[in-house]
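Here the complex is missing one protein chain, while the rest keep their positions.
Chain naming follows the written order as A, B and C, and within any one chain the residues start at number 1.
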Amino acid sequence: MSGIGNDVSDWWSTAIIDMVPGQIRLRGHPIEELIGTVTFAQMIWLMTRGDLPTEDEAALLECALVAAVDHGPQAPSIAAARMAVTCGLGLNGAMASAVNMLDDIHGGAGEQAVELYTWIDTEEQSGTPLDEAAAGMIDRWQATRTTYLPGFGHRFHKPEDPRAPRLLGLVDAAANQGVVSGRFAKIARATQEVLNNRKGKPVPMNIDGATAVIYAELGFAGPLARGLFCLSRSVGVIAHAWEQMQQGGRNKGPTPPKYRWAYTGPNPIEK
Amino acid sequence: MSGIGNDVSDWWSTAIIDMVPGQIRLRGHPIEELIGTVTFAQMIWLMTRGDLPTEDEAALLECALVAAVDHGPQAPSIAAARMAVTCGLGLNGAMASAVNMLDDIHGGAGEQAVELYTWIDTEEQSGTPLDEAAAGMIDRWQATRTTYLPGFGHRFHKPEDPRAPRLLGLVDAAANQGVVSGRFAKIARATQEVLNNRKGKPVPMNIDGATAVIYAELGFAGPLARGLFCLSRSVGVIAHAWEQMQQGGRNKGPTPPKYRWAYTGPNPIEK
Amino acid sequence: MSGIGNDVSDWWSTAIIDMVPGQIRLRGHPIEELIGTVTFAQMIWLMTRGDLPTEDEAALLECALVAAVDHGPQAPSIAAARMAVTCGLGLNGAMASAVNMLDDIHGGAGEQAVELYTWIDTEEQSGTPLDEAAAGMIDRWQATRTTYLPGFGHRFHKPEDPRAPRLLGLVDAAANQGVVSGRFAKIARATQEVLNNRKGKPVPMNIDGATAVIYAELGFAGPLARGLFCLSRSVGVIAHAWEQMQQGGRNKGPTPPKYRWAYTGPNPIEK
Partner (left out) sequence: MSGIGNDVSDWWSTAIIDMVPGQIRLRGHPIEELIGTVTFAQMIWLMTRGDLPTEDEAALLECALVAAVDHGPQAPSIAAARMAVTCGLGLNGAMASAVNMLDDIHGGAGEQAVELYTWIDTEEQSGTPLDEAAAGMIDRWQATRTTYLPGFGHRFHKPEDPRAPRLLGLVDAAANQGVVSGRFAKIARATQEVLNNRKGKPVPMNIDGATAVIYAELGFAGPLARGLFCLSRSVGVIAHAWEQMQQGGRNKGPTPPKYRWAYTGPNPIEK
């Protein structure tokens, strides 16, 4: 379309939703045919990808979504959500406060791990043996991106994050059944082996590294891996914010009031 | 617990998650037993409620979650998400921008409808006939809260929002099978009848009114109805933000640049 | 204007800014005439009110803006900002995270205090003596709004918030010079006296109660009192977020990691 008026509609063009009064179609499907027919996980796939997954694909997606819902109130996102409701925000505001914090460091590792795996995959497909491809791309990542390798290492769960082996086992099972190729599971394990050898001790694969395997196996683009992590963690956010609402409190700070903070600047108050 | 140090842990006490290195339990369930066993919808229930739903309850919850994922880019939340990614934000920031807007007016109607239905339910259980209880509580809502009645009326979908009858049909089916009582479906229909009679024309039950029936039937508290709406709509938010990322654009404004805005103040620039 | 196209411009009509290529006018003033001529505080007034303040009015506004910039990292907003930068957000994201939390409980007291003072003012102007008007409106506030009275009481600064007497002294001076009427200072003091008498001990006027006097004296509407508080506190937010950036840290939680949290739910992990 073009011309006065049409360019206004074109400015917001989308292939996701079509609508007239009394009718809504999502990705071409009448909404009333989706309600009661597809699961929430299938709907997530349909909306972000455009097509419907098989039941087996949807089941694997659910594993990743279930695995990442919460890691406790010491996560800054969850703490922020709990503080937010004591400041007067509803669950929408609490969720926004938390999800906003799921940025590159707190919520971006899954997206980055998909990217790293994809580098290794591309390198391997060009003829480099997997272990060399993994080692080379780890080097490249650390040289051009960050010394932290996304998806591996955990400051708390040592020697192993309980979610990772369970998720990888489910990917293996899906690969055996032909649901996915299994090649990103191999890539992730090759990556871990390189890291184990370099560190001389087991480096745990973390939740981001493991869910990234699933997202990559299922063909989700990196940015969607971050988006789906945000969706998953939002479940924990809502649960914690709601629990805090019930506990009450006003302007909840990070520590009990009596601890205050250490002042390190000039001209301190004599205490 | 009490005393120095313990009070720090107590400050962030929660019944949702327990953790030691290598172990995570959510609502008492080891995470590795949940992954691959429960669906995402069941996990949402477990985290927000503390127990696991039956499969039939989870299926009804999925209907509400599926129904509300998107209503197009003219919704301020979706527009904000699409603009946000053109400003440099990742999907976490886009989702935060959108969900923050799901406040009382844009995302609070489900919570409010649960509350209204609960008023009517309480009134009916005290002996008032349902139609009188509905009329009385509508009056009370409009006198003490807002003239807009949450859950009813739609500026676009006339005469009917296609999601509402489908959702109510699924509630009826669940009530017939004994999954839920069906009394909130009756309450919603009684509310609609009062409104139809007062307006002298059909007033459509909207998505908030219909999902609120499901949330109330399943026993979700009002604030959780808002939280679950935010979760559901986040799916559309992610889909739209991702589509916009692929379309590109920098600093996308609300309208094509050539339209600008109408200036209504003093000392206008001669044009 | 009307018709296709014009209605698009009208949708975003504003009396604040006019623009053509090469020219910008704010509230009718060419931007290049404002830059280097008016102070930031005068610009804040011009943008939110439409006219320029006198120098004396601007000076009083600066007092309120200076007074509220920071109250330390135990405030949830400041804590959120510091956590946010360790999650990967820039100062814009940190500021958004913090300001979002300045909601009804954490940042709304100034707006509410302006409203309370205005109730008392209206009541007094209808002929009720000031002390009775204050007592009556306090009762009305606590009956219809919240038991917390906005602007009074402090859980930390006892017996007095050091900012309040300083700010009120400056209002008195401005009233003596005829810059403002001084009647909201009287109203605030009358309110405090009622509270002191009822509690039988001094109830401190807090920063919100004191800045609300200034905002009301200068004729700012209640919502703007909240907006200006957000602007003022943003200065502390930026300072703290920037300090945290320099301190470093990744995914900073609310407490040192070793404290974790107290788990109060079912089936705890044996520790």
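The rule is short, and it goes like this: a contact is a pair of C-beta atoms (placed from the backbone, for glycine too) under 8 Å apart; a residue touches a chain by one contact, two chains touch by 3 or more.
Because the structure is a prediction, the values reported are computed rather than measured.
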Of A:Thr86, A:Asn100, A:Thr191 or A:Ser232, the residue in touch with the unshown chain: A:Asn100
Residue touching the undisplayed chain, where the options are B:Asp103, B:Asp131 or B:Glu193: B:Asp103
Among C:Pro53, C:Pro76, C:Gly93 or C:Gly209, residue touching the chain not depicted: C:Gly93
Residues belonging to chain C that touch the chain removed from view: 7-8, 11-12, 14-17, 19, 21-24, 26, 30-32, 34-36, 38-41, 43-44, 47-48, 62-63, 65-67, 69-74, 79, 82, 90-93, 95-97, 99-104, 107-108, 111, 156-163, 165-167, 170, 221, 223-224, 226-228, 230-232, 234-236, 238-243, 245, 255-256, 259
Chain B, residues in touch with the chain not shown (by the definition above): 4-5, 8, 72-77, 79-80, 83-84, 86-89, 93, 96-97, 100-108, 148, 155-156, 250-255, 257, 260-261
Chain A residues touching the omitted chain (full complex): 1, 5-6, 8-20, 23, 25, 27-29, 50, 93, 96, 100, 254-255, 259-269, 271
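To be clear about the criterion, only the chains that are shown with their structure count from here on.
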Dominant chain pairing [most C-beta pairs in contact]: A-B
Centroid-based (C-alpha) most distant chain relative to chain A: C
Euclidean distance of C-alpha centroids - chain B vs chain C, Å: 30
Chain A and chain B: spacing of chain centres that average the CA atoms, whole Å: 22
Computed distance of Cα centres, chain C from chain A, in Å: 36
Per-residue multi-chain contacts in chain B, two or more chains: 8, 11-12, 14-17, 19, 23, 93, 96, 100, 255, 259
